[in-house]
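Heads up, the thing below is written out as structure tokens.
Here the complex is missing one protein chain, while the rest keep their positions.
Just so it is clear, A and B label the chains in written order, and each chain counts residues from 1 on its own.
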Amino acid sequence: MNAMTPTKNPTPPNHIGNNRGGNGWGDHHEDQYESASPLGKRIGLWIFMGVASILFSSLISAYVVRMGLSDWHPLPEPWWLWANTATLILASVFLQWSLNSAKQGNLTVTKNGIMLGGLFGALFIVGQVWAWLQFINLGYFVETNPANTFFYLMTALHGAHLLGGLVAWIRTQRTVQRNESATKVVLGVEMCTVYWHFLLVVWLVLFGLMLLT
Amino acid sequence: MAIGIALILLVVGTLAFHFWSPWTYSELASNWGQIDSMLSLTFVVSAIVFVVINLFVAVCVIRFRYDKDRKADFDPENKKMEWILIGITTVGVIMLLAPGLFVYSEFVNPPEEAHVVEVVGQQFAWSFRFPGEDGVLGLSDMRFVNIISNPFGIDPDDPAGHDDILVQQEELHLPIGQPVKTQMRSKDVLHNFYVPNFRVKMDLVPGLVTSLWFTPTKTGTFDIACAEYCGNGHHTMGGKVVVEDQASFENWLAQFPVFKSEDSQVEVSIEEIGSRIAQSACLSCHSIDGSPSVGPTWLGLYGKQETLSDGSTVSVDDDYLRESIVDPNAKIVQGYAGGMSAFANLSDDELNALIRYIETLSE
Partner (left out) sequence: MAKAEHVEAEQHHDDHDDHHEPQGIWQKYIFSQDHKIIAIQYTLTAIFVGLIGLGLSGVMRLQLGFPGDFGITDAFYFQAITMHGMIMVVYLLTALLLGGFGNYLIPLMLGARDMAFPYLNMLSYWFYFVSVVVLLASFFVPGGPTGAGWTLYPPQSILPNTPGADGLGIVLMIGSLAIFIVAATMGGLNYVVTVLQLRAKGMTLMRMPLSIWGIFTASILALLAFPALFVGAVMMMFDNLLGTSFFMPAIVDAAGNLVSASPDKPAYSGGSPLLFQHLFWYFGHPEVYIVALPAFGVISDVLATHARKTIFGYHMMVWAILAIGVISFVVWAHHMFVSGMNPYFGFFFASTTLVIAIPTAIKVYNWIFTLWRGNIRLNTPMLWCIGFISTFLIGGLTGLWLGNVIVDIPLSDTYFVIAHFHLVMGVSAVFAIFAGLYHWFPKVTGRHLNKIMSRTHFWVTFVGVYVVFLPMHYLGFEGMPRRYPSYGEDFNFPASATDLNAFITIAAIIMGIVQFVFIFNMAWSAFKGKKAEGNPWESTTLEWQTPDTPPVHGNWGPSLPVVHRWAYDYSVPGANKDYLTQDTAPSATAPRSDRHLDDHGTHNNGHED
């Protein structure tokens, strides 16, 4: 019923919700039916986060079971993990700032926010790799102790999800930078932001688990 | 139509097969008659359901087959009947579950007076340990394992282990009428201690001690079969349990060495040392009677010409045998999969003893 939203680039109605433009990623063809509504996309994202939650819960259960066995020596908790955590929190804050601005129609702030958010996200990944190198330098190899193994495994799986988030961020970012109307990018920014918030929560849970044990 | 008749024939055929085929439960030789009762109860319940439902479908298919002048009933649901059926099913399930759990609670609670025997699994052989006079098994750990001096990995500092009796063979004897609790552990992979006639079985898990209990009630010899896949020789991992009276059992047990006594070995021949090494490390995969196993047989091996997997031949001498023990996958005999562990930790003397022992099998 909200038929004709005025657009500069009219897309045929049978392609609603299909935000194309040669973004180079996912080479869609004009002749496909992309039928997910904004709600459908949100549901899709939530389902994916549900799946990822199950993945990390399985990992955490395995962690708790394995921790109970005799040969467990926890890792130290150096400052650089705290610094990384702060970086990831900043990424989330900037993305949220961007989303709020997009909702208010402030395109400039949206652009800046999403840019900063993504950069801090990328910085977190770099920071995690650096943390790995530090631990290896200190002699905490992956096979030395199950606690080490879990640290590497958890950060690696979390990192893989972050890389996915980064790809999503690159896509959203391009659309945002190219676009001239903040309202049109709300959905994209929102999905990106929600996913990064999710990754932050996962990290806080994993990091908290490692701190507590 | 044909499918209806086929279903009726299926029911008749299944019942006929059940009553006239020679295959049935192996003879019960333990106290677990209750398990057999549970099997029978479950069998009767499921057989009745199987017969009734198949015949019901057969009747439907025959009676209500297509007729273009007839219309099917319109009958989308009948809540009352559905609830009644749920009720009946629930009662049936409880009828099976309640006695089942009752018997299971006996299975998980071994009697106090049960005597203990340890069952140790390794690829692809069984060995057994009795606790000796103190009735307590010594602690064990894989770090203590040495195939010559301590094949069971018993902790030498635990005094409880000093009088443990080591039965390093695949035949276990048990006294009749006495409940026995088997404590089980594995040196490598998962195994499963299964004697069909005793009904009970349990996995052997490396890193854990598992257990089960039973009371042998019949004298005789019964098969042990490994029931959890354990690698290339899984199906060769057999053994025997001999159930006999108390006196014969004690006689049998008296012939086996006690753990600590192995330290003070009397002088034995070099071939005898080789034979002991073979017993604890080799004979689970190599036979000495010419029968095929996971690896080539040792009977007549020394001095013969062996064809390798690349087609070349090699003469079996000291050098070849030494290489095949220390670096076994360098030359694989044709027809075998390889994959033997490298026995690089044997000293030169031990290697020599083993080769001399193999040589005796060609004489």
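By our rule, a residue touches a chain if its C-beta (ideal position, glycine included) is under 8 Å from a C-beta of that chain, and two chains touch if they have at least 3 such contacts.
This is a predicted model, so every value here is computed, not measured.
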item	value
Residue in contact with the excluded chain [from B:Met38, B:Ala160 or B:Ile176]	B:Met38
Listed residues B:Val57, B:Ala160 or B:Ile270, member touching the removed chain	B:Val57
Per the touch definition above, residue among A:Thr144, A:Ser181 or A:Thr213 touching the missing chain	A:Thr144
Option from B:Gln169, B:Thr210 or B:Ser248 whose C-beta touches the chain left out	B:Thr210
Interface residues of chain A (partner: the chain not displayed)	1, 3-4, 10, 12-17, 26, 28-37, 39-40, 43-44, 47-48, 50-52, 54-55, 58-59, 62, 65-66, 69-71, 142-144, 146, 149, 153, 157
Absent chain, residues of chain B that touch it	1-3, 6-7, 10, 13-14, 17, 21-26, 32, 34-35, 38-39, 42, 45-46, 49-50, 53-54, 56-57, 60-61, 64-67, 70-78, 82, 85-86, 89-90, 93, 96-97, 100-101, 103-105, 107-108, 122-123, 141-143, 145-147, 151, 153, 186-190, 192, 194, 196-197, 199-208, 210, 223, 225-236, 238, 281-282, 284-285, 294, 335, 337-346
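As a convention for this text, only the chains that are shown with their structure count from here on.
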item	value
Separation of mean Cα positions, chain B and chain A [Å, integer]	50
